[in-house]
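The complex appears here without one of its protein chains, the remainder shown in place.
Letters are used for the chains, namely A, B and C, taken in the order the chains are written, and counting of residues starts over at 1 for each.
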Amino acid sequence: MSRHSDTSADSGPSAGPESAQALAERAVESLYVRDRASQGLGMRIVEVAPGRASLRMIVRPDMVNGHKICHGGLVFTLADSAFAFSCNSHNDNTVAAAASIDFLAPSFEGDELTAVATELWRSGRSGLYEITVTNQRGERIALFRGRSHRISGTVL
Amino acid sequence: MSRHSDTSADSGPSAGPESAQALAERAVESLYVRDRASQGLGMRIVEVAPGRASLRMIVRPDMVNGHKICHGGLVFTLADSAFAFSCNSHNDNTVAAAASIDFLAPSFEGDELTAVATELWRSGRSGLYEITVTNQRGERIALFRGRSHRISGTVL
Amino acid sequence: MSRHSDTSADSGPSAGPESAQALAERAVESLYVRDRASQGLGMRIVEVAPGRASLRMIVRPDMVNGHKICHGGLVFTLADSAFAFSCNSHNDNTVAAAASIDFLAPSFEGDELTAVATELWRSGRSGLYEITVTNQRGERIALFRGRSHRISGTVL
Partner (left out) sequence: MSRHSDTSADSGPSAGPESAQALAERAVESLYVRDRASQGLGMRIVEVAPGRASLRMIVRPDMVNGHKICHGGLVFTLADSAFAFSCNSHNDNTVAAAASIDFLAPSFEGDELTAVATELWRSGRSGLYEITVTNQRGERIALFRGRSHRISGTVL
């Protein structure tokens, strides 16, 4: 969350886009510090904006399956965390209702994966998010689409 | 993999259904011992049959996300491992091409989740598998559907 | 809707399961008579129950695509109608939020397709339905899964 400290220092009581940016950063930071799963898997936040989040994770030896490739579930988990951070960036408590993933290429121990989540659509309590997972060479590893459902309460 | 040792002791050169069962158990065992991800997440094999696998996992403190529920990615990962073991149970190297999941209910730290994978369809290099994840009270947590793609080589 | 007239004649003010059955039949009948698309494609209702509907359609010459097989969109449309009738059978106005389909085998001009929809899960305003499409030999043509969203109002 590279620009967190700078931006939040400026964002005080101002309205408009900067405020939405600061709110997104604070909401995601708050979720992240309580998210033991994402932290335990070594995910780092690269960027946050309203409806948008980018995460990075290195494929560790304990993330590899019996075919010697990164377990597809952990590729999904990285994308799912980026999905969660992007759909909670508006500060409304939001959970995943459904998701689908297409696996395009394998990834291997030592690869650094980046998941970029963008908001495709939001209406009422529902939202759709697209997450692209790439490796350190920019090759696409997986495409993920998530459907979110807003529940009661706020993140902060 | 409850009946592994008994069955494999009997399975030598015999043909027919027992052979398919023994082959399934040996192929899944072989994958499981190399699958550091599934082992690291504490997954245990409950049952294996041709085209079928059942796994169990306890939701550990390090599997919980910022909403204090099991990270959806790890529910997916459990289902995905059951999917992998079921589609590789025919001893042909097989990987996930795509998967989708519907999250029906949250699960919590300490819950014991069971994923049961069944083969819906197989044709050419493609297959479809349905995985149901339940908790220790038999409540459905998630429904997962996976599309497999057979690649070259055998598991054993 | 084979048993509609018999059952509705009996169903008057009774409570319990028969009442849910009669309500399902009346709600689906009401939707069907206004559903010009399903009628125009020659779909016939075979069976209705609460959360359940079965439809039949013959693949006409004008339903075939450039590969000389039934257009996948029309296989989907048959399944989608069965989905709509099953999720509206509780008499609450309900629409499709999302759906996915796996095409297992082609169907051809003159084939008679049957779509059977069953309710997998319902909670709050959301529901999940599984629809299987088979041909006249009982061979599976497609598997369809739909996510429903209840809106305001009732069917009747």
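Everything below uses one rule, namely that contacts are C-beta pairs under 8 Å (C-beta built on N, C-alpha and C of every residue); 3 or more make two chains touch, one makes a residue touch a chain.
Quantities reported herein were computed from a predicted structural model and do not represent experimental measurements.
A.B. asks: Out of C:23, C:48, C:63 or C:117, which is the one that touches the chain we can't see?
C.D. replies: For the chain that is not drawn, the touching residue is C:63.
A.B. asks: Which is it among B:27, B:49 or B:97 that touches the chain not included here?
C.D. replies: Touching the chain that is not displayed is residue B:97.
A.B. asks: From the list C:77, C:91 or C:134, which touches the chain that is not on show?
C.D. replies: Among C:77, C:91 or C:134, only C:77 touches the chain that is not shown.
A.B. asks: Among C:46, C:99 or C:120, which one is in touch with the chain left out?
C.D. replies: C:99
A.B. asks: For subunit C, which residues reach the chain that was dropped from this view?
C.D. replies: 30-38, 40, 61-74, 76-81, 84, 88, 93, 95-103, 106, 155
A.B. asks: What is the set of subunit A residues that contact the non-displayed chain in the whole complex?
C.D. replies: 100, 102, 104-105, 120-121, 123, 128, 140, 143, 145, 147
A.B. asks: Can you list where subunit B touches the absent chain?
C.D. replies: Against the left-out chain, subunit B lists 97-98, 100, 126, 147, 149.
Heads up, the rule we're going with is that only the chains that are shown with their structure count from here on.
A.B. asks: Of all the chains, which has the CA centre nearest the overall CA centre?
C.D. replies: B
A.B. asks: Would you mind checking which chain's C-alpha centre is most distant from the centre of subunit C?
C.D. replies: The most remote chain is A.
A.B. asks: Just give me the whole-number Å value for how far the CA centre of subunit A lies from that of subunit C.
C.D. replies: 37
A.B. asks: Please tell me the distance, in whole Å, between the geometric centres of subunit A and subunit B computed from their C-alpha atoms.
C.D. replies: Roughly 26 Å, centre to centre.
A.B. asks: Between subunit B and subunit C, what distance separates the C-alpha centroids? Give it in angstrom.
C.D. replies: 32
A.B. asks: Could you list the positions in subunit A whose residues touch two or more of the other chains?
C.D. replies: In subunit A, 97-98, 100 touch at least two other chains.
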